[in-house]
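Structure first, then comments.
With one protein chain held back, the other chains of the complex are shown just where they sit.
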Amino acid sequence: MSLISLDAPGREILLMGNEAIARGALEAGISVAAAYPGNPSSEIIGSLAEVAKEMGLYVEWSVNEKVALEVAAAAATSGLNALVAMKQNGLNVASDFLLNLNMTGIRGGLVIVVCDDPAGISSTNEEDSRVFARLADLPLLEPSTFGEAKEMVRFAFEVSRAIENVCIVRSVTRISHARGNVILGPLPSTRLVPYFDTTRSFSALPPSITHPVAHRRLKQAADMLAESRFNGYSGPETPELLVIASGAGVLFSGEVIDTLGLEARVGLLKIGTTWPLPEKLILERLRTAEKVLFAEEVDPVLETNVKALFADNNQRLPRITFLGKKSGTIPDLGELSPGLMTRVIADLTGTAIPDIDADYAESARDALENFTPFRSLAFCPGCPHRASFWAIKKALALDGRNGVLFGDIGCYGLGFLPTGFRQPKTLHAMGSGAGMASGFGKLHDLGATQPALTVCGDSTFYHAAIPALINGLHHRSNFLMILLDNSATAMTGFQPHPGSPVDAMGDPAPPVLLEDLCAAMGIKTLIRDPFDLDDAAMTIFELIQETGTKVLILRQECALVRAKKTPRRYRVHVDPAKCIGEECGCNRFCTRVFRCPGLNWDVSAGKSVIDEAICAGCGVCADLCPRGAIVKESA
Amino acid sequence: MEKDPYNVVVTGVGGQGNVLASQLIGAILVDKGLKVTIGETYGASQRGGSVMSHVRISEKRQYGPLIPPRCADLVLALEPSEAARVLGEFGNPATISVVNTRPVYPVDVISGDLTYPDIDRLFEKIKSLSAKTYFLPATDRALELGSPILANIILMGAAAGAGLLPITEDDLAKAITERVSAAKVDINRTAFRVGADLVNDVPAG
Partner (left out) sequence: MERVSSQDALKRAVLDEGLCAACGACVGGCPYMTTFRGKTVVLDRCTVEHGRCYRYCPMTEFDPDAVSALVFERPHDTEALGHLDRVISSQAADPAVAALGQGGGTVTALMLLALEEGIIDSAVLTRILPGEEYARGVVATTTEEIQAAAGSKFVGSHSLAAVRQALDAGHRRIGVVGLPCQVRSLRKMALYDLKQENLKERIALVVGLFCNWAFSSRDFAAFLAPRFGPTSIKRFQIPPPPANVLEVETDDGATRVPLDELRPLIQESCRTCPDMTGEFADVSVGMYEGMPGWNTLIVRTSLGTRLIEDAVRTGRLRTDAFPDSNLEHLKKAALQKRKRASQA
């Protein structure tokens, strides 16, 4: 249940950062929102979709981020306010369009919220999207609290409408997926009517004309950003250390200055408008600075830009020591944290960190070392991907030619871990598995003997894998594409995709079926149930004996989706009389190799046991047990 | 709150419902006029990993989403080895712990690559790192109520019953109505009461 449409101006409620962003967009009067799901950005469009009907919006889960931006641009060239949300990888996908859209501008308001994921908590990569702002000559804002996230989005629409170009808001995991107080503002009572003014055209061509326009618009934005309330300084007039911070760095630095009692010695310059910089404010602070520390996450964006500003003005400024990522004071990757900022600021100011009782510290270290077994990620109990990778593993073993499985992005990306029996050998971007398999499948002409396979989720297929499949088919590449169809965009929270019978707003939508698409391309396409392990394995084996491009759809609903709708399929238990545990002929086959979280090893009994609090009742393990000791009964 | 900020860590394993628990605690306390910041780890959280929510409660300001090392005041642990993990990094001699006693074995333990600590020694370790500890069979009681997921609300009820969180059963009912579903109010009320009763039955260690 989303509270983002609560019409209660002045009320203070707890919202997730992404909900605060969505609320800001509502307060700014958006009409259209589009995205492809990707953590940590997914809840922005998710929560807007929930209130779309009530608020009179059009909200969609687009097929990919580039299309999402195009959908939003259509609204924004028709005078509306539109929001697009994506994670860092999504901005890469959308960037081709973005770096043309910035040249033409828009007529309404268009805000891109990009949620970066420092440390890659739910990503394959770590990337700093702020560099796109400079690349695209577009303004970029960085919130540091939930309330500010909401305010900034509202302001970003003002900027966008004023300069007739896109405005970017960059969030991070610790804002987007955190929660905090947000004071609700008023919601607009009027709606804009879309109209594409055909007396105007939006052509990026010729750059000799459009690029200067983009520069002019950015300059206009710079003035608005400099005037905004998102930048500010707190601290002594002449601090011995000036911390220049953005995003989460603002909160961590502020708290550390407070905790260490350094308010009179250390100043904090908060930058919310990262590009273009509020030059006047920064120069003012640099005039009285000796030592500057940059507190920002991932790349030294703020750091590099402030140093450039310093270079341009060095004749009017004192000598300053700059500390940050370049100096190695702050790591050039990952997240900031209160612990890290405490160490750095204490060190730079010669402050002692309050210490804890030595015995306690020793006991705590012992707890971490000896009482906290590492929890590696694993597919959920009952997850069809575990069964699918099992079938792939078996097929490749039977085949014996050392086949190569190219991986892709989704929950099944975890397949490279033991939970997926380490089957995929590559993991890059959406759709890249199919592209690489298409390429490897042509190497057979050059003497390669290993079969080529790729796995791809249903949502990823629509997003970016179709062109690669067409490429392989057209070029007579020898590979098998296995579509792990769990009927959901599971990794990000079960959003619908073009294969779903409903859209983001819950309206019926014509599903574009995987098998129909493949059939239309003329590709041999089979559908199997991954829970029927032997059938799935033998089908994969047979398909990789054939030449050409083939598709196998392994279809079984996501265990989490299934659990919400239907009771367990089976009640599963272990018959201790039959379980031979660690003996030759078993060697804990089910727990040691299959590794489902619902299946435990009872150390004292030397037998397997089902954990009823965890088991999802898929029954697959019962089919694997070499002694028939795991019993499944229809529930 | 006696301490400002009052730092609560809700911890467990992906899928145990600790994100919802922290969200409900936060929503209730914001309604009471407090500033609350909750830092969470998502993404992989459904997939068997350790999950932690940092709940920071203050009358004065909006704190950052992460609790500094050794600064937890209260640990609500849905899983015992996760309690040890949190205490190891965020515990201090004044930390109070409310701990569900039922282990969730990591897949590497299930597979035999790692071993789960001896349960009695683990409980001793948790106790030794806490000023006061409440051990509760929350999952077992939740299973009796029909769903293991209710362990999170049982733990909340226990913390409230022990006077460690200023929340009431009615507060919870309101937050559930507003943020989850009115249909889920009764079962959550029951779970909250189970927790509050349990904490009075078990001696704090």
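To keep things simple, chains are lettered A and B as they appear, and every chain counts its residues starting from 1.
Note that in this section contacts are C-beta pairs under 8 Å (C-beta built on N, C-alpha and C of every residue); 3 or more make two chains touch, one makes a residue touch a chain.
Everything numeric here is computed off the predicted structure, so don't read it as measured data.
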item	value
Where the missing chain makes contact, among the chains that are shown	A
Selected from A:398, A:502 or A:519 as touching the chain missing from the view	A:398
Selected from A:97, A:202, A:233 or A:589 as touching the chain missing from the view	A:589
Interface residues of chain A (partner: the chain not displayed)	393-394, 397-398, 400, 583-587, 589, 592-593, 624, 626
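In this section, only the chains that are shown with their structure count from here on.
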item	value
Chain B contact footprint on chain A (complex, rising order)	1, 3, 12-14, 16, 39-40, 117, 121-123, 145-147, 173-175, 177-181, 248, 251-252, 254-256, 259, 337-339, 342, 356-357, 360, 363-368, 370-380, 411, 414, 418-419, 491, 560, 588, 591-593, 595-597, 599-601, 611-614
List of chain B residues in touch with chain A within their complex	13, 15, 22-23, 26-27, 30-31, 33, 35-44, 46-50, 62-70, 81-82, 84-85, 87-89, 91-93, 102, 104-112, 114-117, 121-122, 125, 128-129, 139, 143, 148, 178-181
